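What follows is a short report on a single structure.
Note that one protein chain of the assembly has been removed; the remaining protein chains are unaltered in position.
Letters A, B and C mark the chains in the order given here, with residues in each chain numbered from 1 onward.
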Amino acid sequence: MGRLAFLGPHATFTEQALRSLPESRGAELVPCAGSPAVLEAVRRGEVDAGCVPIENSVEGAVGAVLDGLVAQPPLVIRREALVAVRFAVMAAAGTDLASVRRVGSHPHAVAQTRGWLARHLPRAEVLLTSSTSEAAAQVARGDLDAAVAAPLAAEQHGLEIVVDDVADNPGAVTRFVLVAPPGPPPEPTGHDRTTFAATTRNEPGSLLGLLTELAVRGIDLTRIESRPIKDRHAEYWFHIDCTGHVADPAMGEALAALHRRCDEVRFLGSFPRAGNGAAPTAPGDPAAPLGAATGSAFAAAQAWLDGLRAGSAS
Amino acid sequence: MGRLAFLGPHATFTEQALRSLPESRGAELVPCAGSPAVLEAVRRGEVDAGCVPIENSVEGAVGAVLDGLVAQPPLVIRREALVAVRFAVMAAAGTDLASVRRVGSHPHAVAQTRGWLARHLPRAEVLLTSSTSEAAAQVARGDLDAAVAAPLAAEQHGLEIVVDDVADNPGAVTRFVLVAPPGPPPEPTGHDRTTFAATTRNEPGSLLGLLTELAVRGIDLTRIESRPIKDRHAEYWFHIDCTGHVADPAMGEALAALHRRCDEVRFLGSFPRAGNGAAPTAPGDPAAPLGAATGSAFAAAQAWLDGLRAGSAS
Amino acid sequence: MGRLAFLGPHATFTEQALRSLPESRGAELVPCAGSPAVLEAVRRGEVDAGCVPIENSVEGAVGAVLDGLVAQPPLVIRREALVAVRFAVMAAAGTDLASVRRVGSHPHAVAQTRGWLARHLPRAEVLLTSSTSEAAAQVARGDLDAAVAAPLAAEQHGLEIVVDDVADNPGAVTRFVLVAPPGPPPEPTGHDRTTFAATTRNEPGSLLGLLTELAVRGIDLTRIESRPIKDRHAEYWFHIDCTGHVADPAMGEALAALHRRCDEVRFLGSFPRAGNGAAPTAPGDPAAPLGAATGSAFAAAQAWLDGLRAGSAS
Partner (left out) sequence: MGRLAFLGPHATFTEQALRSLPESRGAELVPCAGSPAVLEAVRRGEVDAGCVPIENSVEGAVGAVLDGLVAQPPLVIRREALVAVRFAVMAAAGTDLASVRRVGSHPHAVAQTRGWLARHLPRAEVLLTSSTSEAAAQVARGDLDAAVAAPLAAEQHGLEIVVDDVADNPGAVTRFVLVAPPGPPPEPTGHDRTTFAATTRNEPGSLLGLLTELAVRGIDLTRIESRPIKDRHAEYWFHIDCTGHVADPAMGEALAALHRRCDEVRFLGSFPRAGNGAAPTAPGDPAAPLGAATGSAFAAAQAWLDGLRAGSAS
């Protein structure tokens, strides 16, 4: 891919995520100010795809990403990446922690290191910046004494890491997605995720009906969020991640059923799942009594049905 | 159709049901002793089709019909008929009710007129015969004083109706089916019934899963019966009637889903519903929030899905 | 119990079932002509309880038992018994099978030995009697040459068993129930069955809703039958057996939920399950991910809820 946008500036976790993807090899990486700007650049055709955080982010309101994905014209996710979030306190070479008076970072990074800052820099003023990398840049310019940012930012801005791993909850992982205009989805790998958003009538049981369409076909839901629809009070987009690929018969039948049932469905992509996560449920595993039927079971059932309709068997 | 078997002898309610069907015009009607014999004659190819009672019968154990339908090789229902069951007490011309000492009928007819017999013939001996018509024949031969049978039997055997409408529950209706070897099902009429039987693993929730496959696709279930599987203790065939036709997309998808989910599924036919029954639910009727989606909704959803898979839209 | 009615005459399978129950010790056993007569004798207080076949019977239309149970005033099942159905051909001492010209039995016994009769007595006339035991009595009186009946009938009527085990499907088991006026149910044994009947609005999904009330509380359904309601066309009583006791919290909550949801619910008893059947699902068995919660789980949840309502915890 030629040009790829990302939530900038350089040296953010999003750039780190993007660089981990094969699509970034040889591509021109274009930083944008804010996730909405990344999506807009893709929609306008200024770039071929864009990378934004979608879950548990430290660098931007994820709600904005969800809302941006369901806007029109359509966009789809083509790839995801998991990045272990690791914050470091960085400063000019030789800086002593005791001398730090002004420390800066992005609001979400501040939220995730609040405990550490309260214990180790209780008297420092905490200033907000538009990204973690921008905080590092301000340290390099002398506007701040220290920054909380990704280790990559120290390297880029010539700073020294004073204390590493300062997150209050070590082990946090952020999920990023590479978004592009619609096109043939990546080939199924047997270890895929499908993302979509749907609205239903605001009625008792309507969400249950939607989820039943998935469960009855053995499709496992891995994330759900309701986002208010901006111009319709008390109505929601349900954002749903589930296991499987649009090319699978079970997923195809489920999506078609949702198309019939829901007011609107936005297909947001089928793509390989990052990480090894939980191993896929083994066939015959009693914890998955139904499991998404395999392609061969679907083919056998369809052949049987075709026979019934033709009168050749029962 | 050339030869049609029915649960005989002549002048039973089953013959009455068969004569109400268009298939009986010009056909040779062949009485058989018992519903199993009817099904066997069809399976052996001795007749083209056979008529048996399937619900609320007065002339034979309906359980035997259900068990016979799931046997192999396969049979399918091609037509159904509803017959209002009307019992009459009949005897030789000039017989006085007070002089009746021995009255005969089929056990199921006796069961449905027991109250009347206790009130009006309290001292008469009640004898069982193999059919209601056979009781009338025995009256004609002088072996019995009176018979409880269909009015048609009086005509056939030269008897006089002494008292008409003696059923304890007037208004009973029996449903009969015309069964044949597999062949292309009758064309959908928009007012059809589909019958099938299925077995599932004997596990909590397995029946619920089966019924959810119907409900999630808006298919209305109208009858269900569990019949023990003869050679497997504590396992059951679930016999199910529902509204719709195997040619409907919703019904086809549901049957294919059951084929994947169940141990065994026996398709037992799609055919026009007899009687006007309950009017089909009107589109948009809030009591049927989902309703079986129409063919056009299915076609639209499939076109959308095809587009997703091809990458042309979302 | 002083007086117990049963589906007579003496020496039927029903008497055999009744004699296997502890309630029959020292009781006067009263034969009645037909299952409806048994239920009526109980309702009129002429006997303390009555024994009738309820499933897979050889001696009477089970539909009549189901219909009779939901009539008013209420009756409840207090006990069940399983009897292995074993048919013998019996005749006067010294009779040769080849000399049998007239063989008699109850219609349901004839149905279950039809194959054997066709192979071994192809030229004999088959006569119907009101019970298997009555056929044996007629052999003893010289009216018939042979009877198909329970071995017990040979003993009672001084006959000789010519051929034993003549059922077409060996291994059949019939379930019988002991029915009485309402009273405190038998103590829970941890291995109980609850039987009830319910009617719902004739609407798509209404049966699914009913079954969901059971499944969501982990209650296992073991039998379901729909019986048309005699005076309401196209409406049904659903007769349901499930595992558990009305005294269990899960079953109590489910029955109360059905009372709110259904048009009518008839509680037909909680009683010990006969036979060892399937062993109760072991705790932690993945095939029963929910299982009916135990009494202690219910008590803990209620204590938690009481705390929430009182404001003492969350």
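The working rule: contacts are C-beta pairs under 8 Å (C-beta built on N, C-alpha and C of every residue); 3 or more make two chains touch, one makes a residue touch a chain.
Just so we're clear, the structure is a prediction, and the values are computed from it rather than from any experiment.
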item: Which of A:P31, A:G50, A:P182 or A:G218 contacts the chain that the document leaves out; value: A:G218
item: Among A:T129, A:Q156, A:T195 or A:S270, the residue in touch with the chain that has been omitted; value: A:T129
item: Sites on chain A contacted by the missing partner chain, in the whole complex; value: 34, 36, 55-56, 61-64, 107-108, 111, 114, 128-130, 169, 171-173, 202-205, 207-208, 211-212, 214-215, 218-226, 228, 230-231, 233-234, 236, 238, 277-278, 281, 287-288, 290-291
item: Absent-chain interface as seen on chain C, which is shown; value: 74-76, 182-185, 203, 209, 212-213, 216-217, 246-247, 252-253, 255-257, 259-261, 266-269, 289-290, 293, 297-298, 300-302, 304-305, 308-314
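Note that in this section only the chains that are shown with their structure count from here on.
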item: Shared interface numbering between chain B and chain A [over half = same, under half = different]; value: same
item: Centroid distance [mean C-alpha coordinates] between chain C and chain A, Å; value: 58
item: Interchain centroid distance [CA atoms averaged], chain B/chain C, Å; value: 24
item: Separation of chain A from chain B, taking each centre as the mean of its C-alpha atoms, in whole Å; value: 56
item: Residue numbers of chain A (touch at least two other chains); value: 289
